Structures are given as structure tokens and as C-alpha cells.
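A single protein chain has been omitted from the complex, and every remaining protein chain is retained in its original position.
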């Protein structure tokens, strides 16, 4: 693998423009201060000739890599033919093709009769639609979310998000949500589903009857905590028992990231509502949707709407991605195999330093115990041409979110860099500690 | 002008698919039940050979028409060259070009020192960011919005929206917002700015000190009510006096729709925060941003974020649109002239039946007094090949949101159809009344 | 009249105790820094031999004066006989006697079929019960209250209170209430009932469908604003039209203060819910109740409760007061006559300085235009042996809340003092202005 380091000086000629005109809210651009131009597959290129291996994948938005040629060509053809780019929520050929492919390749084979709601093209909008519907259908107000959950930044979804810094941005109290302990939150001995069940069954617990339980099967932002299938089944059962809808937020863990198209496949339960976004378009275009059981489809026309709720370009690439990757189970088998490889390799790296691994499928990481150490490592990786980020309450988990289509050898080389940089950082730490 | 009527039978071959799989929340597809494929300029085409003149423009999302060739070519080139489609909020060439053009062509000439915040690519997300920031900066919680205002469907923005049906979808009480009467709400004799001033100055009025006043200069969804410059200046002054930020939601009225790039140009005040979306990308791609005075840029990195907050394809088309349409003032002069034409023509149509016109610039309509009549007219227009919609608390305003680039003659022909259909509907009404 | 001035020095021997141990929240004790012991009728006595004419009456809690001999004797007899002091909400002889007298002397003659709910013995508790019930019965959440309204200090009632300083004490946003302009708020030309009607009839006004409209007929704390009967009838009609309950908070204006037992008698409407407290016990003992139409009595047993919800001592004195003062209409006729006298006298005083009077019945005052002037006057009055207080958003209204049983001559002497002190304050003001 050839990763060219960018020139150390003058690496960001337009820094002044950004500082003058882009809001301080920008974040990734700070830890990866380059000017990027082209990208294909697993590679990103900066304007100084630097090439970077992308093990972040737009936080799981680029499961099929950058600018996959089949998706790209489909989009080029569509645009060239004056295919409708924007048509509000009108029926378009692009929407029909997507809907047909999604039914044929995703819903039917998994025996799901859910309907598709095209929400605004952001994950947070899909979550807002999901909890609005749950509240409407049940006539209840409380949503149960979980510790370390992340569901978005608009006011309804933000209330479901655990992170204090994100929550603090609301400027108003975040209400109508209770955060309960996620699987394993109190250690392996405490079954947190039991705790939830007890409180919901107790009419004096102070926990109101919930409209919905909103859960990620793997907490992407919260530290790659992966819930066990047993726990998720319990949660599904608890929701049913207490008249609440089960919403699985599959925005980061879905679209193949954890193996199946949905992260909850083969676990023995079916969510009432599912949210999808990120890799749904396959090419990184804004696109989100909310799946709902037909009997829950009690929306009035336009009761939740939005200008961009039908992103036709995204329909085109999403359809191409579904047909290319999900017509057979080869893609899934590859991802499963690669996920096992990743797991094994990360376990080795972690074991060397007594760290723990986290995650499931191709959504895994190493908890290095402190955000400072994690930042040192990912910074060093970036300087070595590796785009990799952290996660968790203290940013203490280094997460590997490689494109699912990555070549085994390239993944291996990327993990070599990670291994080296962790080792170097640990050595430096020992050196400091020894002084 | 040739508008081909679609075949009356078999017009929607895939109806069963939509009914089986698309949520009941769909809306425009109900009043315009066609399957659309191609679109260019002011025209949309269905799969039965029908051609439609688009006087809706994606609710002002397509101010430059469908698939404008210059924008389209820029996007095709970018994609073909593997330009980055998705890069979270990293610096990309596409972002730099947009930011530079936006500064050069929009901000500097208008003497605005605002910073650009790339929010999630929906209008509602830009509004959420705006009110979060206002609450954070002021330490206050109340936002003052206006009767008939529309600001989005996520929980924070929905609280600012006036429409009861939309609000009802929240399933929880919408708090921290007070809706005050818009300009002219109580008729021409009552200055509603005075009413607001009195209540804010009264420590026992029950109206808490506001973080922000959030206003549209023309209420696109609320019935094309256009506030006077004098009233808007008063509101700006009231915000300043009472320590609140002035947020102009320019999502529908901006990007040239009312003449200038911003709807508030030359009015003598500068908003603290501005939200933009809809026509910002120029080609209908999801894109939104929030402009803020530099001293308000108190965000922590990532305090408001979102996966798709940098839609690079939209940067490309937006930049092309800025450079093509906003480098000189020809486009604006054209739009002003065409807006006057539209005003004159609508006034004539309205006068014939004693109706009132509404709006400003190329954002105008006729209040026909009832939603039923308006629906009859727009339905008949659609059957005659004209895409046109309604607005207002009772959907009683027929609104003309033509692409700004529409040819005068084509606009004239469209308005001919509207004139005829109103006349026919009124005649039918009289006939019914006479029976 | 003999009003002895207290000794200027050493007037509060126990100041240190209060400063050491009583919270800073104390208020009246600051502007009237004396140690009071005895009181009878209209007189209060301090421990330095000072005697004060009480034109405050515990903010209308002592409509029958201090320690009225008939009420006092009834209570002494009850206590001496070991009558139950505390019995939760059990049936007691004292409760039965009160209930029978209240039905016979108050409800039946006024053709009211309301039921009596014994709430916690504070006005705020009665208001909380009223709005809880309205929300429960209607299934709605919004309560409409009015500018300058005062309804209590617990979180539900405080949300209905207009005063910013009181509201600020909540420490959380006060939700589910909208404050609309009271009668005359925008001057005599604007009918604020029209404004309310328009907004409630407009489905896009942003004003949600209300559970209740909560109104005082005279705003005791808000500046003695008296609504006209016509306006109140309109409000009652608006509530009915829009499916909201009408709640009259008669805590300060009821129990004879404005003439009838209720302040809304003979106005042509019947509230759905009425709250009473203050003078209800007749002797200043804590007692409150909420009256509700029988069809609204949808409470579950104990759904709203409280330890002291049956204050038996208060039942005893309340019953004695009802039987003594409300068996004939002599008391009301006296109060009406005295109210007219008060009105006339205040008008004269006000006219001398160009001030306006406010209020109705024996609940009247003079708006002297500034809180500073009002405080100067009431301070001077106090030094002259007159207990009198202010009201209004800026404490700019000097209010006269004399016991209703006050002798005409004594009232006259009190008003003489007020007249003099206003005149002196105005002269001093001129003197200052002239320098």
C-alpha cells in the first residue's frame, strides 16, 4: 500500500477562508485538516497529493466505498437523461424503482410487511418521524431510550440522545424521554432488561407508560456497545407487554454494517418501526426512511413532511446498490468473513495492551481507556495516511468503520498502521510514566 | 404552448406498489396522481407522454427550473471525476468553491459578515440550529414565532410552526414558543408590532423574555402573507431592544424568489441569523445552511452535527448557480420585471371575482376565499397540464411559484389556464347557487 | 380616630432573630417592620403600643375584619368542645355544617349546581386542582390565562401567572399556558376578546385548542384591572365555542369583595369551575375550594389530595361567616354602598393629580404612574398608622382593600391620610423637579 503523506507545511491553503466564513461548529475538519478533492473506493485524496485510507466511511455512510462505479454510472445516466432531481413527494420513476427493489430484495425475503415512509433526508428526521408516530399511535408521550444512545440533533431526536455535550446545545430542557441502562451498562452481572421490566411493572416507579422503546443494536456513537440478541429480544418483549412500540434505530448499524441488511436479522423479533439513513443511498447522498408496520400507518397526508423527502438522485444510487449488493448473499458472506477477520485482528492488538474490543460485524473497535490516548493514536494514524476516528462517552474507543467492500489485504495494512501507532503511543506513555 | 393531457385511464400503472408500500403520509402524489420521469426547465413529463408546466417549483426549491443545463453539466463533470460525494464536514474542494463564491457574490456585496453553518440538509434542521444557537447565546428559552408561520417538522421547528394539523402530529406539547400575530393579522388598522412591543415591555404580561424572534418576510405556507418593510424593521428593532436575536427564515422566500438573494435586502435591517435551504443548491438537491453573525458563533465543535451536513453534490450545483445567476444583477432585474408582470396579471384575475391577491416578487397568489374552491381550481389546472398548488390556513390561496427563469410567454399561457379554470369554477358555483 | 405612632427607635427588638433565621423571601415584613400582636376588626396593634388601620385586609383575606367576635366565639366553642381539628377528608360535623350552609346560602340562591372540592388550603392549590381537572376532562393541555393575571406560586398555577419576577423563580420553563391580553390591555379601542376569538378560530395561529380559559374578573395583584361584564360574557362564550372550560379565579375578588359572594354574579354567564380561598374562612384561616359543574366531576377518589384538605377550624368560622353575613342581603347592600363611597372618594383624590382609578366594589385603587411614588406614599401612610399596599406590574397602583365591615367614618379617616400623603409626595416631587 502506498499512502503518500501530505506536505507538512502549507497543507491547507484556504484555511483563512474557513476561519473567516465557516462556523466554529465544524468538527472533523479540525482533526483532519486537509483539503480533500477526489475519492474512490476506500481512498480519499487531498489537494497536496496525499492519499488516505478511509476506515471511517463517513461514519458508516459509505459502506460500499466512495463513488462505487456502478452507482456512479447509474447516477450519471440518470442526470444526463434529465431524470427528475427534485419532485417533492410525487411519484417518480426513480422512486418506483427504489420502492420495487426495496420490497423485492429487502422486505419480502425477510418477511417484513412494513411500509416505507420517506422522511426528510437525514437520520434525525427519520427518528423524529418514528417517535412522532409512536406517540400518535399510542397516545402516550414518554420514549424510553438508552444510556450512550445517539439518535440525532433536532429537538425530538436530541432528547433521545445521551451525550451531555450534545444535549446541552438544546438550550431548553429535553423532555418526554427517559434513558435506561443499555445492555451491560452495570456490568455483566446485572441484566438491565430486568431493571426496566421491574420499573415498568411498578405503578409507583415514576416511569410513565412509554409510547416507544428506541434502541440501537450496536451503539455507533456511544462506544460500539453491542447488545446481545437475548437482551434485545427481552426488550422487544417488554415493549409488547407494556403497550409500547419497539423502534430500532438502524441508521449506523444497518445496510450491511453488522452483516445483514438490518442489524437485527435472525434475532427472533421484529421491530414495529425501523429508521434507516447513512449508507442507504450507497453513495453518501442524503437519504433516510422510516419503516413501519402497516397497522401503524396512521399518518394523515402530509402530517410529517419536508421539502427534500424524495431525493431522486439517492433513489437511483440506492436502487443500484440494492440490485448490485443485495440480490445474492455473496456480499453478506464477504462482510461476515471480513468482520471475523477484523474481530480477530483487533483482539490481538487489544490483548497486547490489556484493552477490550467492542462491537459486532464490521463495526468494531478497541477501548483504549482514555480519550487522550485514543486521540493520540488516531492523530498519528492520520499522519500516516489513515482516516480513523473515536467513539464513546469519553471518545475512548478507536473505531474501525471500513467500507464493507475493502480488500482484505488493504484492511490488513490499515490495521498494521493502527497496531503500530497504538504500540508507539503506549511506549511513549510508559516513557513518560517512567520519568 | 403544447401541454399534452395524459391518458385518462391507466395513468398510474404502479398504484398498487405505492398503496402496498408507501406510507399514507404521502401528500402531493395524491392531488397529482401521475408517474413522473423527466423534467427540464419549467416542464415535467409523466410516463404516459403527458407534459406539465410546473408553477410549483418544488415549493420554491427549483427557482432556476429543473435540471438547468449549466448546473447539470457541473454536476456531471464532478461525479465523472470522482469528486467526493460524501465527506462528513471535511474540507473539500467543492465546499471551498461554494464558500468562496458565497462570500464573493452574496455576502460581501451585501456587506454581511455572517458565518456559514452547514447544518443537516433540510430546512427544518437549519431552523433547529438557529433556535438552538439563539437559546445558547442568550441563555433564554422562549422563541417568538408568528401566526401562520411554517418552519419545519422536527420537534424544535414544529413548535415554531402555526398549523394545528402539523402541530398535532407531535404527540407531545410543543413548548418554549409563543406565536404572535403577524403583520396585518388583525387587519390593516392594528399594528401588531405595537402589540408585541407592549407585551414585551410589560413585566407582568406573562410573555417571557425571548431568545429570538423568528420570522418569514413572506409566509410561503401560511398564505403568502407579505410583511411590510416597516413592520419588519420594527420587529428587528423590538428584538434588539429586548435582547433577542432576529432570525429570518428565508428558506422559501430567499434565493431570488422575492427579488434579491435574500428576501430582506434593502429593508434597512440585518438579521442576526438567517436560514436557507430549498433553492440553495439550485437543482433541488438537499442542502441547507444557517448564517450567523460572527459574534454569535459560540458553537463548540460538533455541538450541532449530522451525517449529511456537507452535501458535496449540492455544493457543486450551488456554486454553479451562484456564479451563473448572481454574478451580475441581470437575473434579479429579470425576476423583478417578471414579478411585476405576475402581480399585474393576478390582480386582473382576482379583480374579476372580487378576490384579493397576496405576496411579493415571484411569490404571489390569489385568495379565493375557500379551500374547496381552490382545490377545484388547482385540480382543473392539473388536468389541463398545469402544476399549481394552494397555501394558507384553509388552503384558500392559490399560489404561483413559477421557476424564476420562466419565459414571459409561457408564464402568460400558464396564467391563462389559471384564469380560465377560476372562471369555470366560479360559473359552476353560481350555477349551483342558482339552482 | 386615634392612631398611635410606634416609637421610632427600638421598634423591632427581635430583628436579629428574623435576620438570623427567617428566609430572605419574606416580603411584607420589610415594608412594615413592626412586631404585631393583637388585632380586632379593622385594627392591628404592635408591641410598642402602635395601632394601625388595616386597609390591606390580608390582601382581601379579612373581608369581615380581624377576629370578628361571632366567628371567634364559634371557633372558641368548637375547640373547647374538642371538635375535630384535623380529620383528613373524613366527614365531620364541621364539614357537614359548612357544606349545608354553602349550599343553602350561596349555591342554591344563585342557582348553581356546582360541587365542592376541598383542595389543599391555599389558593394556588385550588387553581392547580382546577386546571388539572380541565385538562383531564377535555384531554387538552393548553390553558389560556391573561396578562397581569396572578394565580399562585406552585408550578402549575405559576405558569398561569403573568409576573416575570414570580415566573423567574420557577427555575424551569413554564409550559402549557398562553397569556392573552386582558380586557383593555391594548386600550379602549381594541376588543381583546375579538383578538382571542380570531386566533382560536384560525387553525394556523399556533394557539392550540385550550383546555380552559382562566380569568380573574378583577386582577387583584395585576393592578386592579376590572374586566367589563360584556367582555367576560364574550370570554365565556368563546370558551364554550371552542370546547374549553371557563375557570373564574375568584380567590381575591370573591367572598363579597366586589359586591356579591361571587364576583361574576348577575353578569349573565356561569363559570364551569370557580376557585375560592382568602376570605372563605372569614377569619383568615387557611381554606380553599374549587367549585365544579357536576358533569365535570370526573375525579377518581384521591386523584388530587393533600393532608390539610379539610381544615375543620376553617369550616367552623366559614360557616359562622356565611350564616352571619350572607343570610340576608344587608351585608351586600352595605358593601355596595361603601364601594360607591370609596369610588367617589378615590376619584376625587386621583383627579387632583391627574391620576386614574381602578377596580370595582371594595377592590379599588389609584394608579399613581410609578412604583417609586406609590412606595413613597404607602410608606408615609404606614408611618401615619395606615396599612396599605400596592399592586400592578410596576407596583404603581395604590390599592385600598379595606375590611368590608369598616365603618364609613373610619374609612373616611383612612382615605384622608392617603389623600394627604399623596399630596405631600406630589409636592415633594415638584419641589425636587423645581430645583
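Going in written order, the chains are labelled A, B and C, and every chain counts its residues from 1.
Everything that follows uses one rule, which is that contacts are C-beta pairs under 8 Å (C-beta built on N, C-alpha and C of every residue); 3 or more make two chains touch, one makes a residue touch a chain.
Nothing here was measured: the structure is a model prediction, and the numbers come from that model.
**Student:** Determine which one of C:285, C:349 or C:418 touches the chain that has been left out.
**Tutor:** Missing-chain contact among the listed residues: C:285.
**Student:** Please pick, from A:29, A:75, A:129 or A:145, the residue that touches the omitted chain in the full complex.
**Tutor:** A:145
**Student:** Please identify which residue in C:103, C:334 or C:419 touches the non-displayed chain.
**Tutor:** Per the contact definition at the top, the residue touching the missing chain is C:103.
**Student:** Can you list, in ascending order, the chain A residues touching the missing chain?
**Tutor:** Answer for chain A: residues 141-142, 145-149, 161-165, 167, 173-179, 181, 185-186, 190, 194-195, 198-199, 202-209, 222-223, 392-394 touch the chain left out.
**Student:** Tell me where the left-out chain touches chain C, residue by residue.
**Tutor:** 12, 14, 17-18, 20-30, 32-40, 44, 47, 56, 58-59, 61-62, 66-67, 72, 75-76, 79-93, 96, 99-100, 102-103, 107, 115-118, 120-125, 128, 131-132, 134-136, 141, 152-157, 159, 165-166, 168-172, 175-176, 211, 251, 277-278, 283-286, 290, 292, 297-308, 311, 313
**Student:** Just the residue numbers, please: which parts of chain B touch the chain that's not shown?
**Tutor:** Residues touching the hidden chain, for chain B, are 172-173.
The rule we apply is simple: only the chains that are shown with their structure count from here on.
**Student:** Please decide if copies chain A and chain B contact each other with the same set of residue positions, more than half shared, or with different positions, and reply same or different.
**Tutor:** Both copies touch with mostly the same residues.
**Student:** Taking mean CA positions as centres, which chain lies farthest from chain B?
**Tutor:** C
**Student:** Where the centres are mean C-alpha positions, what is the separation of chain A from chain B, in Å?
**Tutor:** Comparing mean C-alpha positions, chain B is 31 Å from chain A.
**Student:** Identify all positions of chain B at which a residue touches two or more other chains, and write them in rising order.
**Tutor:** In chain B, residues 141, 165, 175-176 touch at least two other chains, as defined above.
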